[in-house]
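For this depiction, one protein chain was excluded, whereas all remaining protein chains were kept in their positions.
Just so it is clear, A, B and C label the chains in written order, and each chain counts residues from 1 on its own.
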Amino acid sequence: MDYKIRTDLALEVRESFPEDDVEIKGVVLTEDFDKQNKIRISTVVIKDEAGARAMEKPIGTYITIEAPELDNSSEDYHKPVSDYIAQNLRKLAGNLYNDEILVVGLGNREVTPDSLGPQVVDNLFVTRHLIREFGKEFKEQNHLGNVSAISPGVMAQTGMETVEIIKGVIMETNPKLIIVIDALASRSINRLNTTVQIADTGISPGSGVGNNRKALNEESLGVKVIAIGVPTVVDAATIVADTLTKYMETTGFSREDIFSFISEINGNQVYNMFVTPKNIDEMVKQISYTLSEALNSCFSAANLS
Amino acid sequence: MDYKIRTDLALEVRESFPEDDVEIKGVVLTEDFDKQNKIRISTVVIKDEAGARAMEKPIGTYITIEAPELDNSSEDYHKPVSDYIAQNLRKLAGNLYNDEILVVGLGNREVTPDSLGPQVVDNLFVTRHLIREFGKEFKEQNHLGNVSAISPGVMAQTGMETVEIIKGVIMETNPKLIIVIDALASRSINRLNTTVQIADTGISPGSGVGNNRKALNEESLGVKVIAIGVPTVVDAATIVADTLTKYMETTGFSREDIFSFISEINGNQVYNMFVTPKNIDEMVKQISYTLSEALNSCFSAANLS
Amino acid sequence: MDYKIRTDLALEVRESFPEDDVEIKGVVLTEDFDKQNKIRISTVVIKDEAGARAMEKPIGTYITIEAPELDNSSEDYHKPVSDYIAQNLRKLAGNLYNDEILVVGLGNREVTPDSLGPQVVDNLFVTRHLIREFGKEFKEQNHLGNVSAISPGVMAQTGMETVEIIKGVIMETNPKLIIVIDALASRSINRLNTTVQIADTGISPGSGVGNNRKALNEESLGVKVIAIGVPTVVDAATIVADTLTKYMETTGFSREDIFSFISEINGNQVYNMFVTPKNIDEMVKQISYTLSEALNSCFSAANLS
Partner (left out) sequence: MDYKIRTDLALEVRESFPEDDVEIKGVVLTEDFDKQNKIRISTVVIKDEAGARAMEKPIGTYITIEAPELDNSSEDYHKPVSDYIAQNLRKLAGNLYNDEILVVGLGNREVTPDSLGPQVVDNLFVTRHLIREFGKEFKEQNHLGNVSAISPGVMAQTGMETVEIIKGVIMETNPKLIIVIDALASRSINRLNTTVQIADTGISPGSGVGNNRKALNEESLGVKVIAIGVPTVVDAATIVADTLTKYMETTGFSREDIFSFISEINGNQVYNMFVTPKNIDEMVKQISYTLSEALNSCFSAANLS
């Protein structure tokens, strides 16, 4: 049982530190703001072990794109968001963006907020088999990337760790870059489906709706791993704890006390519960479409808009 | 905005009254317990307007089947639960069980905890068209019920109130009994997917994951309506409020104060959020199968086991 | 058992007449060709009973948009096709395009080539409930149409004729125009997923994959009905018969002889079989997206591009 506040967003971890703007040792935060589209791009760089310990996240770069109006139906608004994702993905991918890429759609297709990864893969333009059939010239003439993709399912469906499946696939197909898509847990309801995190650290244990219990990163897979995540749920215990904490703020109770109290009231099941909005189906459909667009344009050999 | 504790279970409303066993005026509670299978059958009868006001539920009979082990994968256990549902459904249906029946699967097929109704309809043995084609003798020889079914979708998908769709269908097809299947909200995590409520009152506004904003009952539809519901979610604000209330129990704050505090901390979005377990896909699949079995055996002209 | 060549396309019926270009009495055919996009627009008008008898289709206007390259993945090509659909739909709808419209997605969601209608409805921008909530001004400020939608399922799932369900819904919600989306059967493999037929006659019995046995038209529904169809299957007996006929052309066998021979060889099951391409999933996904786009832009109060 894990009695911690759960968030998969480095930005939220950074924000949880006291508000005096002193820099945390080993952690650099920079920000950009696109006024016209009201899109904020924050980059958290964890530079060393001290920063990693403070943030409880691995060393690496975490780019967060916040687009508060993403959770709307206007298609026009999806284009700039999709463009920012593609640009920042290329930034983290370096020269690999046009090399052999395997996209992994994590999560359970049957649980709506966890179906983000599989839905992105469903809309992806997969080309590896075409290039193997028609050759490199075909790739270049058509400005194609070299993309394969898989939605491996979750352990309750397969009996296997995701890392086992992906490691095996990598050994057979030799991609040079892995891009992992996952539904995340954030701490705040406001971030759901409006925030995209791109990190060159891969996926750490215990993220998202499911329990991807083992890491998917360069260390475990032997290939560079970029993770793209969108928060679609808030952990139920976290939302209760955050509310209680605000209430008890001055009373001197510790986090552990509060979580233990929540557990007492709600039973331990609360730790396997998540909170999600009622229109999560529309939200995941829209954001997954935006992500697929971003990936499709990022991988193409053409210049980005 | 509705700052109330939300539960769709009459039994939970009844339990929320102070624990001295004095009967609430106009409300009768009886209980049966099947020791072998650990299944409890509670019947709440709201007899008059006084009871209806106290319970904030319409006059009628609410049968609750609690099977705490239902949330397991053993198929053997589903049989007695399915039998109890069929028997109690026949009890409320009276002679209509073998007449023309329309089953309505409420909810949004695309949101896992709300897909209960559509999933039950998917597994239903629908016969009305066969009987119209092959005649009454065919029905009797094969011990068939006369069953039609529809999953109308939710207002965000159709632009129509469910009551409009169902009313129209009833006018054209003339069923004698409507059975409405819906995912409910309970107050307690423990009840999720382990409790079945059968009520001869139909569905009241604001139940379940979606906002079925208008009632589906004999008054609105002109035909007797039995509702079968299974709690698959807890309202997010309710779970937070319940926890806070326990904490603040002795402090003299009112419910309104607490909900207003929750709203201040979490924003009003919390009122469009629900809490559900991570394995909700397996749970809904299993319980919907149990319900379909119950309906299929209930409608048949054969005797129940 | 119906031993006829089956096609739901008026254009194919017209083409089946001997090739001397003499006009069939009561039937007018006009054609337009967009060279740049290689899109052909044919309009068959059946003017009177004589034409209706000759064509075995009801009196009315049948517009066929042939876009042989539609069956490709390029998104750029979908835009002009979508525009032609929207323009011609407005032509047949007259002033009703901006009135209250009910879109009906016919077909079985679970059978890929028959899922066209439900998939179009899934991507539709449904607004009726918003306009009822926020008023006419909201509609006008946002250039919205007034759209409701339903995917009623097929008789094997509901036990009801589609016409019963739709008639009921119309009585309750009073739309001024019905637009019915359906997967059709064509006679030629070449037309699958590359041809769109728009007709102001509604749907006749026996079309498409399913057996929508009763008509959906102004006569049966009391409201103007425009049908939009895309061939996704060829009837299995028809493809066999067409091939055999070519072979036997000079031998003096009649159609009836040939069909009876097919039935002898293959058993009568062949009449419940359809032929469809292996990548039907991608095709239906693409064309349904094109149709949704066309509908969304047609209904809007804005001018069409």
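By definition in this document, a contact is a pair of C-beta atoms (placed from the backbone, for glycine too) under 8 Å apart; a residue touches a chain by one contact, two chains touch by 3 or more.
Because the structure is predicted, anything quoted here is derived from the model rather than measured.
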{"item": "In the full complex, displayed partners of the excluded chain", "value": "A, C"}
{"item": "Sole residue of A:T7, A:S151, A:N193 or A:T238 that reaches the chain not shown, by the stated touch rule", "value": "A:S151"}
{"item": "Touch residues of chain A, complete complex, unshown partner", "value": "121-122, 126-130, 147-153, 155-161, 164-165, 167-173"}
{"item": "Positions on chain C where the hidden chain makes contact", "value": "108, 110-112, 156, 189-190, 209-211, 234, 236, 239-240, 242-244, 246-248, 261-262, 265-267, 269-270, 272-282"}
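What we mean here is this: only the chains that are shown with their structure count from here on.
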{"item": "Centroid distance [mean C-alpha coordinates] between chain B and chain A, Å", "value": "36"}
{"item": "Shared-contact residues (touching 2 or more other chains) in chain A", "value": "none"}
